[in-house]
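Here the complex is missing a single protein chain, while all its other protein chains stay put.
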Amino acid sequence: MSFISKPKVGHPALQRNELGLWQRDYEGTISTLCAGCGHDSISAALIQTFFELSIEPYRVAKTSGIGCSSKTPAYFLSQSHAFNSVHGRMPSVTMGANAANSSMIFVGISGDGDSLSIGMGQFCHAIRRNLNMAYIIENNGVYGLTKGQFSASADIGSTAKKGEVNNQKPIDAALTAINQGAGYVARGFSGDKEQLVPLLKGALRHKGMALVDIISPCVTFNDHEGSTKSYAHTREHYHQLEQTDFVPPAEEITVSSEGRELTPVRLHDGSHILLRNVEKDYDPRDQAGAFAYLKNCQLRGEIPTGLLFIDENSIDFHERNNTIETPLIDLDHEDICPGADVLAEMLGRYR
Amino acid sequence: MSFISKPKVGHPALQRNELGLWQRDYEGTISTLCAGCGHDSISAALIQTFFELSIEPYRVAKTSGIGCSSKTPAYFLSQSHAFNSVHGRMPSVTMGANAANSSMIFVGISGDGDSLSIGMGQFCHAIRRNLNMAYIIENNGVYGLTKGQFSASADIGSTAKKGEVNNQKPIDAALTAINQGAGYVARGFSGDKEQLVPLLKGALRHKGMALVDIISPCVTFNDHEGSTKSYAHTREHYHQLEQTDFVPPAEEITVSSEGRELTPVRLHDGSHILLRNVEKDYDPRDQAGAFAYLKNCQLRGEIPTGLLFIDENSIDFHERNNTIETPLIDLDHEDICPGADVLAEMLGRYR
Amino acid sequence: MSEKTPQRVNDFVVKLANVNGTGSASANGLLMKTIFRMGVPVTAKNFFPSNIQGLPTWYEIRVSKDGYQSRSGRVDLMVAMNAQTYANDLAEVTAGGYLLYDSSWPRDRQLKRDDIHLLGVPLAKMVNQQYSDPRSRILFKNIAYVGVLSALLDLDPAVIDEILDQLFARKTSLLEANHQAVALGRDYALEHFECPLPIRVEPMDKTKGHVVIDGNTAAAMGCLFAGASVGAWYPITPSTSLMDAFKSLCERYRIDPETGKNRFCIIQAEDELAAIGMTLGATWSGARSFTPTSGPGLSLMGEFLGLAYFTELPLVLFDVQRTGPSTGLPTRTQQSDIIAAAYASHGDTRHVLLFPKDPEECFYLTVEAFDLADRLQTPVMVLSDLDIGMNDWMCPEFKWDDNYRPDRGKVLRREELDSADSFSRYLDVDGDGICYRTYPGDHPKGAYFLRGSGHTANAKYTEDPDEYTDLMDRLRRKWETIKSYMPEPVLHSRNKAVAGVLACGSSDGAVQEALDRLEEQGVPMDYLRVRAFPFNEQVEAFLAEHERVFVVEQNRDGQLKMLLLNESTATREQLISVLHYNGFPLSSDSVITQIQVAMSARGAAA
Partner (left out) sequence: MSEKTPQRVNDFVVKLANVNGTGSASANGLLMKTIFRMGVPVTAKNFFPSNIQGLPTWYEIRVSKDGYQSRSGRVDLMVAMNAQTYANDLAEVTAGGYLLYDSSWPRDRQLKRDDIHLLGVPLAKMVNQQYSDPRSRILFKNIAYVGVLSALLDLDPAVIDEILDQLFARKTSLLEANHQAVALGRDYALEHFECPLPIRVEPMDKTKGHVVIDGNTAAAMGCLFAGASVGAWYPITPSTSLMDAFKSLCERYRIDPETGKNRFCIIQAEDELAAIGMTLGATWSGARSFTPTSGPGLSLMGEFLGLAYFTELPLVLFDVQRTGPSTGLPTRTQQSDIIAAAYASHGDTRHVLLFPKDPEECFYLTVEAFDLADRLQTPVMVLSDLDIGMNDWMCPEFKWDDNYRPDRGKVLRREELDSADSFSRYLDVDGDGICYRTYPGDHPKGAYFLRGSGHTANAKYTEDPDEYTDLMDRLRRKWETIKSYMPEPVLHSRNKAVAGVLACGSSDGAVQEALDRLEEQGVPMDYLRVRAFPFNEQVEAFLAEHERVFVVEQNRDGQLKMLLLNESTATREQLISVLHYNGFPLSSDSVITQIQVAMSARGAAA
């Protein structure tokens, strides 16, 4: 960032949304990330997403771990609640917050280091629980904040700024999520907001774990030649599976003339994601097929983006656990404290 | 276990092996696990395996975490070195031990709780590093030692002893390993020693991460009706992909009359695993194919066993990292201390 | 054989040596409960191995008309049901005492001791004649020795029957067999021995209004009544049964009658790091939330505890202590996490600790822990231990005041925020170091950014040295405030006390008994039982009033003493450690002996 404040992120947005809010009501504090950092573009996409979905900021809970990426919650929705926790533990904090108040909209922001190294266990288990949240990984293949070590998502053969070559297999966040059965798995690129915003909208509207793995180049430590997470490399190997569109619940889906390649995917609240296939025959509902396809891309060095996998019938944590709809924090004490008589009765067993 | 000492595990083994050792030289202390526990059968299989491979016990490093399963290292090869560490952290301890002395034979024993809950991160990263070890998960779907809570490998719908139903998706150790690119992934059953021993032999001979996920029923907390990890359920849904045979380096592979269904898989030391297909068309060299097949089994409630996946060309940690062959602990101080003159030269840069 | 055993009516110890996984637990419980229902004060300690089946386990019942709850160091009657431990069990019997064994097989060579009485009963033989399937044989052998003991100890058969009737009300098939097994043993004893023994039970009226309960269950009840709605945990002995109990309570008392849905959320985490993370997420959201754990889990929670301290999140953590370090002896007790808990995490951190002495206090201090955590906005750790948590203690029935409402502390909710001009999360409005907080989603004005890095009064990021110092100084000021909120210590004064004794938690019973004995020996002492850290004025006053203070605790390094040295005006010369750390609960005789030795050493030196 620079000291002279940048123009506020996003379009001048001369319109108000359904809540009567301006896009700038969805902005955050001035970013302190490096000028050009992919993460800042993601903040911009998030601002647009929340604005367009007309979500009340104070109904949003932003959570994160530690890293440049995990600073992102400061840079959008400053009127929301945020919990910037410790390194790698965003999923557990989000789980607890969601347990206590399931009525909030949860968006967790993490990095590849935060989620795939120190946070790998919590990441997998949050998926396993099918925690209802949008889980965003700002994936740059390095540890930005600690100055450029390879992260677990660095590809074999990718080079560090000073020339060191990574020789370990990458952990692919999307493949891991698909394997573990996440209900919504998408991949985007910080440099392609047009594709990203509908993917983010879908993630927010999907009920259950929605992973959005976003390639987000680190201009300071991983944007050189030889890096496979640079802007240039990503653009070159970028492979869009579908064109994506988000249709809110009320709107009708107009099947255009090219209707036959158009897949509408219904989300829990009645909204839809419209997919227009680019890659013929890619079926994001087929787990094994998606896995095979993506593994193949990995071998070819291609970066497939779009909605990679969706299970529209996934059952979220609270449903599985039979939790009451009312957020637990809204229950009165009388609703949860059985009272003196019951205590006496209870103690009867111990006499 | 019972106080009256049980007959020593294994066949009476009237033969000595190539080292002139008896099978009882490979035994451990008397098990303190419950009578009938699957884990004890695995100890027996390990005893047979090491005996038949004629491995010098003191050249073996046994590592484990915490759990009934993690007690196993006490019950075989009492003349070996063992490191019974803390819960979920066996992989890191093994990694360090292997870094210091790559000449040892590493066998790590873990449980489903130990590896797939608290240890999920270390499990995935040990695979990622392709640490040269046999990684054994004694998988019973519960936490035995803490008295029967569901573990992360418990299937949806499986019931606990007192009737509680598990409602979370399982983490499948083998699928996770395949996804992450482990070079050797097998599944066995504590109740089928015949299949298990060759799988264990292969795991010990494979150079790199060799996972053997072994269904190992917990007779005390998870062997009732309704459990999907009971002896009965496992036997019923057991689905052997191949018949397996292990052929040591020196021996010739005799392709029998039914030769066409026989796949010899060559391991790094020149030994072979011979696979005789039971499931036609199952190809353990095809990552995406294996994944699809296993996912399908999961849906059908089938338990596929055998060598699930192999990558004969996998490159282990030290090879990737260019570590010297000599175990580091065998280097002399002169080999690693540059000496006074070099120090003076080195300090020149700081003047 | 031996000297005559003196009469020990309602004042003796029965110890039962068994093999775990053989169903002895229910037989032993039956025995204990019978005595309790006869109105005689009784407690029991269970010594079990860290495995599931086949290893030695002991159950020690102390019958004490005076109501002493701790171990006394004696064994009047040993029920030796485990051949593997015969030798030790035999050696443990107090001279003049009894050893009951299974005489189905010859054991004479093993059972050599002249100063005690041997009582052989061919239990296995008897039972094998009666029952045919192997499982029944094992189970009813245990019930049969209860029958034997009922005759020897003069237990009321009607009470036994009553308990059995209640236990097997729904499994009538088993009921008859149980009655039968009791009779089998009882009849044998009446026929072959002179019953009752000099050690025996006489009905009293001292257990009315009491229950027999373990501390983990009591703590779970506390969580239920305090209104905790989220619990996250990872199983670990000896804390596991706390969440088990909470869960079954919730399943009974927290189901929404209309929808059948849960008014609670319990999450079995993947490990302790996740468990505490979830707990903190939940308290941030505004729920009362807790996590139970034990030593290794506590060590894993260090990083998050520092975050909670620094960001001022309420948190209730139960550390049911076991014998450390490392994996240690997972099924044995100790008070050895005091320092680890008080100063958990890197940097300048310090935490509130509560020390319940028994299940009763587990209940009340748990409720208080939630109130304190909310009021003080910081982690509150309840330091229980295996002895309290997993053993059955006799306690007065817990009482509940239906007027109780949770003290949520300084929280601004919708209405207050509506009318507020502005909100600063970390502004010390009241000057006591405690600020106002909000719940996410309540109100737009309540939004703030919680972070473990440097933050201003407005919850903005800062690296400014002065803003950082302000924050740290306020937290220290808050610590002073905290002292005034701490539950008071309990003082037991004695006339002409020659010294003070200070202890905490489960040491209480042994200390109380020891001090009675010492007073009888002409050495009266005052006793202060500390119930919380940080220490408050009463602790200071006690220290000021006593030149010599014996600090009794169940660890090797004198951790409570260390806390006193660090955080009170106590001096090194003043404090004398009385330590016990072999994994078994503290016994009164060990306290007496150590104090006597220390007194005479001092005396000699003086």
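Per-chain numbering from 1; labels A, B and C assigned in written order.
Just so we're on the same page, contacts are C-beta pairs under 8 Å (C-beta built on N, C-alpha and C of every residue); 3 or more make two chains touch, one makes a residue touch a chain.
A quick note: this is a predicted structure, and the numbers were derived from the prediction, not measured.
**Student:** I'd like the shown chains that the missing chain touches, ordered by label.
**Tutor:** Touched by the chain not displayed, across the whole complex: A, B, C.
**Student:** Would you mind spotting which of C:S299, C:S424, C:T481 or C:T593 touches the chain that isn't drawn?
**Tutor:** Of all options in C:S299, C:S424, C:T481 or C:T593, contact with the hidden chain holds for C:S299.
**Student:** In the whole complex, not just what's shown, which of C:D161, C:D256, C:D432 or C:D557 touches the removed chain?
**Tutor:** C:D557
**Student:** Decide which residue listed in B:S41, B:S69, B:S85 or B:S271 touches the omitted chain of the complex.
**Tutor:** B:S85
**Student:** Out of C:F168, C:Y364 or C:Y468, which residue would touch the omitted chain in the full complex?
**Tutor:** Of all options in C:F168, C:Y364 or C:Y468, contact with the hidden chain holds for C:Y468.
**Student:** So one chain is hidden, and I want to know which residue out of B:I47, B:V93 or B:L241 touches that hidden chain in the complete assembly.
**Tutor:** Residue touching the chain left out of view: B:V93.
**Student:** Residues of subunit B in contact with the chain that isn't shown?
**Tutor:** 29, 56-59, 61, 63, 73-74, 78-86, 89, 91-101, 103-104, 121-122, 125, 129, 318, 321-325, 328-329, 331, 333, 335-340, 342-344, 346-347, 350-351
**Student:** Quickly run down the residues of subunit C that touch the omitted chain.
**Tutor:** 49-50, 295-296, 298-300, 302-303, 306-307, 309-311, 321, 323-332, 334, 336-337, 339-340, 343-350, 451-454, 463, 465-466, 468-469, 472-473, 476, 555-557, 559, 562, 565-566, 569, 571-572, 581-584
**Student:** Where does subunit A touch the missing chain, residue by residue?
**Tutor:** Interface residues of subunit A facing the absent chain: 1-3, 32-35, 66, 68, 86-88, 117-118, 120, 143-147, 149-150, 152, 220.
Here is the rule we go by: only the chains that are shown with their structure count from here on.
**Student:** List the centre-to-centre spacing of subunit A and subunit C in whole Å, with centres computed as mean CA coordinates.
**Tutor:** Spacing between the chain centres: roughly 44 Å.
**Student:** List the centre-to-centre spacing of subunit B and subunit C in whole Å, with centres computed as mean CA coordinates.
**Tutor:** 40
**Student:** Distance between subunit A and subunit B based on Cα centroids, please, to the nearest Å.
**Tutor:** 35
**Student:** Using the touch rule from the top of the page, what residues of subunit A touch 2 or more other chains?
**Tutor:** 121, 125, 129, 321
**Student:** Residues of subunit C that contact two or more other chains, please.
**Tutor:** Residues 270-271 of subunit C each touch two or more of the other chains.
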